[in-house]
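Only one protein chain is missing from this complex, and each of the others stays in its spot.
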Amino acid sequence: MSTSSRRRLRPDRIKELSLFGLIALSVVVFGSVVEGYLSGRFFNRVTTSVVVVVILAVAQSLVIVSRNIDLSVGSIVGVSAYLTADFLQSNAGANPVLAVVIAMAVGAALGAFNGAIVAYGGVPAIIVTLGTLALFRTLVSLYSGGANVTADVLPDWVIELNASTLVSAGGFDLRTTFLVAIGVVVVFQWVLARMRWGRRLYAIGSNPDAAAQAGIPARRLILLSYIGTGSLAGLAGFMFMVRVGTISATAGSGLELESVAAAVVGGVSILGGAGTILGAFLGALLIDTLRLSLVRVPQVSEFWRDAVLGILVLLAVIADSLLSRRLSGRVVDVSAVESATSSTATAVKGAADA
Amino acid sequence: MRSWIRSHRWESLLALILIATIVGNTIMAPVYLGVGNIVNLFWLSIEKIIVAVAMAFVIINGEIDLSVASVMGFSAAVLATLHENAVVPFGIAIIIALVVAALAGLIQGLAVTKLGIPSLVVTLAGLIGFRGAARVLLEDGSVGDFPEWFDRLGQRTLVGPLPFGLILFLVLLALGWFVLERTAFGRKVYVTGNNPAVAKYSGINVEWLKLRLLVMSAVVAGVAGILFAARLGSVRGSLAEFYELDIITMVLLGGVSIFGGSGSMLGVALAMFTVLNIRNGMGLANVDGIIQTGVVGTLLIGSALVPNVIQRFRVRFPTVGRYEPDAAEP
Amino acid sequence: MTSKRVWIKRLAFLSVVAMLVAACGGSDNDTTTTAAQDSPATTAATETTAATETTAATETTAATETTAATETTAAATGVVTISPAESIPTTFLPKCTNIPVFPQANDGAVEAAGELGSEEAAFVGPADCGDATGQIDFMANAVTQGVAAIMVSNNAGDELAPSAQAAADAGIPVVSWDSPIPSAEGESVFIAQVDFDETGTVMADMALEILGEDGGQFAVLSATPEAANQNAWIAAMEEVLAGPDYADLDLVDTVYGNDVAEDSLNQALALVDSYPDLELIMAPTTVGIVAAAQALTQEGLCDEVKVSGLGLPDEMREYTLSGCAPQFALWSFQDLGYLAYYVAYGLATGQIEAVEGQSFVAGRMGEYTIEADPTRDAGLRVLMGPFSVYDETNVGG
Partner (left out) sequence: MGELVPVLEMEDISKRFGATRALQDVALQLYPGEVHALVGENGAGKSTLIKIVTGIHSPDTGKMLMAGGEYSPRDPAEAQRQGVAAIYQEPSIFPDLSVAENIFIGHQGRGVLVDHRQMEREAVEVLARLDIELDPALPAGLLSVAGQQAVEIAKAMSLDAKVLIMDEPTAALSAHEVSRLFRQVERLKELGVALLFISHRLGEVFEISDRVSVFRDGHHISTRPTAEVTEESLIREMVGRDPADFFVRNPHPQGEVVLAVSDLGRRGVFDGISFEVRSGEVLGMAGLVGAGRTDVALALFGIAPAESGSIVIDGAEVVISSPRDALRNGIAYLSEDRRRLGLSLPQSITTNVTLATLPRYTSGLGVVDRAAERRDTAAIRERLGILAASLDTPVELLSGGNQQKTMLGRWLNAEPRVLILDEPTRGIDVGAKAEVHRFIDELARAGMAIIMISSDLPEVLAMSDRIAVMREGSLRGIRDRVDADQESVMALAVGVG
């Protein structure tokens, strides 16, 4: 069991690599079918449309690694987007930072609500968030009374922010919003990989009982993770407002499934304990690339798109699971465990005789 | 009785909520207690509760099927397409539609059992894919003009005040209860949901069990889809869209653990009745749809939260055995 | 129930009086119309005769209803001013409650109810418009409640027909507005905001206006592939485009944003990318048109591609003034709700009949006549109109 060899075959890395490969593949394939596909424009389209889902995929992963889930992120996006827009409507002079803070604060509050019930109420996360999925949506609908906040009442910077570009080369723009999303990915990839409480979230998801015995304050950490998820969803809500401009009470509905799909396709184990933020990001990117690419293929009619997308996602998942199984070469099976056992047993023996 | 309550905490709680709902509705809306309305409140959601019965099996077994609503739409779309192009007699078309639904379930079942991909992922893809397939078949059109008997089946009463769908549901519910509680199959569903390894080591063919359940779930969804077509009198690609959440909500509210291995058909039935009565009562009281959704959501959280909170306060008197000193010692 | 009996008695008495008045009033054709306006007596007469029979009908059996119908043909020839009779419970059922146009329509209904001294209609509906068949539950509940009339904007196709039929069987008039029941089964009459063919013409004309004489490429961004009236409008527009004057307008594609802002955004941009020569996006949906305008504005594409279609002035103002959406059209949803309520009230109180040729005066909006709906194989309609086309001159702000 040479250390280095195993390092190279860490399941997470494999997952990320295979996802990256799949994205590259799909780009190449579509590039050969659609003319004018491999353009800066398409790059910009993807990078702007993917922002919201990427942030939500990160948010979702944050709770999934600790063996939880948040189905209410879509509704949180709706609430924070609407309230923020409503705030800007009445205080046009407010500066962007304040707006972001408000959006994230709203999200954090809702997340705290979820987290408190999950962590301290002992109610399964899926039940809690299935409930708040409806509840939060109801709140925003009642608040709005069916009225939209329209783009013209929002300050100009909101509209401009979406298209604002930092670097641009040959039509390939690096949009501010996309960079923010990348920033979120980098930060939380780092948080989950390097920060103690990140690692402890994995620990909780990996073996809750052991976590308790190790004296890890599971409840507090889970509450924290939900607040984190909430505030990220709030940020996503802000991004949603920036992109869509006109905010209705139904803003962001359906995003919960997209975020779960992105995370799961990205290799974040639904059973907790495994998966990376980078993977979730790639998962989101893969799905969105596929969706936007399909729109560009004239042969694929309006009505075929969903079907094809579903098939592609399924294929991606299958290919990915087979691929990573092949590469990591460890199938969870009694005999495998046994053989792993014997290998270490002999190793230990070797150590003993030494 | 007392012991029954202790062993059926959840069911008892739901029963209380249900009674409260019925009383409340009767006070708020005099028309509520009419036979017509009672039949109506089931009939208006008949497809959802039919599918929920099958979903209960799947979740107790430790899996989940997010694709049911899409399969409903898909099978109905198949039926409609066959009818529109008059390729086969309508009866045959129904059978073909059901076979197609079964195949949908089979594909997903194989992906879960043979490839070992979590059912959540597989059926998530199914949710997108089969909805897409339905759209492919019907595009922006809507197909109607089904045979007279078919429309009647969905829209008129069959026995006394009962329409066919309601009778079918009651039969399925009873059957579901019986299979789950009294048969070897049900036994295996529980044990497998609780711990697949134990089931495997006891000679139960876990994969075959899961495969059958996922196919069954799809077939029931197919039946429900066709029934819906009959009730609406016409079909379009979006039929039953977004139903999966309502269905899963009812099952979870019924006390079925999302991790599998526990829950009862009685609980699921009580949950269905509660949700339907609340929605109906609020409807008669002219409460807007969005508020109804919120109330059901709150109910879902509350019914799970309240017992735990109560438990907190009476930790002094723990359930016998649970805290037995060395019970857990291997 | 008791209250109902009371007003039946009252009506019975009134009708007797009415007979007498009618007798001496005579029926001089060219005066009736004017009389309808200035002499409350006669209108009271015609109105109440109708009232008794039809209420009798709704109260008792279909048998008497037929007789009622035959007798009221007399009333149908005259112009009825729908006026306050009694307060009736009604249901105002939109496609969903959280899209701005529907609360607006409801405001109209409330206004009308106020004028007619009737209680406000119950404004209930599905949580979101994606739920095509959600209205069925509300129809059924309304029937159970025994309301006097249902006003519905059909969100599906004929899926709603069975429950509308059930309402009709229970003697409850179903007035559809904004979007009809295609087969007209169970539907008393459809209040058409505008003529669907006219919608086609208006959209084609706006396209011509924006693209200019030399024409050019344009595409349609619609709601859901299922949306009944969008599809009808697009079909109508395509017919118009066949005409010689529009020869240079090239409709290259029709895509669907599902009335979801984000999908609509992506679709609009995809159109721009897929068709380099595209000059106009025509969106016959209030959600789609805003999303398209927003997308083009953000990407700074407004100079190359314009947006038009059906939109709300409040939401479009900014883009119209910026020149991104130089022209768009819409009707007043408030008026639509107002008219719908008047008709429903008239039918419920028996002042008018859902028969071809029935003319009536609906408060501030004046006179209308029920006619056969040319845009459907079956069914009656009241055509509201007109279209108001908005540009920077009249969009306000």
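Which chain is which? They are A, B and C, in the order written, and residues in each are numbered from 1.
By definition in this document, a contact is a pair of C-beta atoms (placed from the backbone, for glycine too) under 8 Å apart; a residue touches a chain by one contact, two chains touch by 3 or more.
All values derive from a computational prediction rather than experimental measurement.
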- [ ] Write out, one label after another, the shown chains that touch the chain missing from the document.
- [x] A, B
TODO: Return the single residue from B:118, B:141, B:176 or B:261 that touches the missing chain.
DONE: B:261
Task: Residue of A:74, A:131, A:252 or A:273 in touch with the missing chain, whole complex considered - done: A:273
Task: Which residue of B:13, B:101 or B:191 touches the chain not shown here - done: B:191
Open item on the list: For the chain left out of this view, which of A:69, A:203 or A:290 touches it?
Closed with: A:203
Open item on the list: To test your reading of the contact rule: which positions on chain A touch the chain that is missing from view?
Closed with: 1, 3, 6-7, 193-197, 199-200, 202-203, 205-207, 209-217, 273-274, 330, 333-335, 338-352
Task: Absent-chain interface as seen on chain B, which is shown - done: 179, 182-185, 187-188, 190-191, 194-195, 197-205, 261-262, 317-318, 320-330
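Operating definition for what follows: only the chains that are shown with their structure count from here on.
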Task: Set of chains adjacent to chain A and to chain C - done: B
TODO: Name the two chains that are joined by the greatest number of C-beta pairs in contact.
DONE: A-B
Open item on the list: Can you identify the chain nearest the overall CA centroid, using each chain's own CA centroid?
Closed with: B
Open item on the list: Using only Cα atoms to place each chain's centre, name the chain farthest from chain A.
Closed with: C
Task: Centroid spacing, where centroids are CA-atom means, of chain A and chain B in whole angstrom - done: 29
TODO: For chain B and chain C, let me know how many angstrom lie between their CA-based centres, rounded off.
DONE: 37
TODO: Give me the residues of chain A that touch two or more other chains.
DONE: 137-138, 141, 249, 302-303
TODO: Identify all positions of chain C at which a residue touches two or more other chains, and write them in rising order.
DONE: 97-98, 127-128, 130, 225
TODO: State the interface residues of chain A toward chain C in the complex, per the touch definition above.
DONE: 36, 39, 41-42, 44-45, 49, 52, 137-138, 141, 144-148, 150-152, 159-160, 162-163, 240, 243-246, 248-251, 253-254, 291-292, 295-296, 298, 302-303
Task: Touching residues on chain C, where the partner in the complex is chain B - done: 91, 96-98, 122-128, 130-134, 136-138, 140-141, 144-146, 156-159, 161-162, 183, 224-226, 231
Open item on the list: Which stretch or stretches of chain B touch chain C in the complex?
Closed with: 29, 31, 34, 36-37, 40, 44-45, 135, 139-140, 142, 144, 151, 155, 231-234, 236-239, 241-242, 279-280, 283-284, 286-290, 292-293
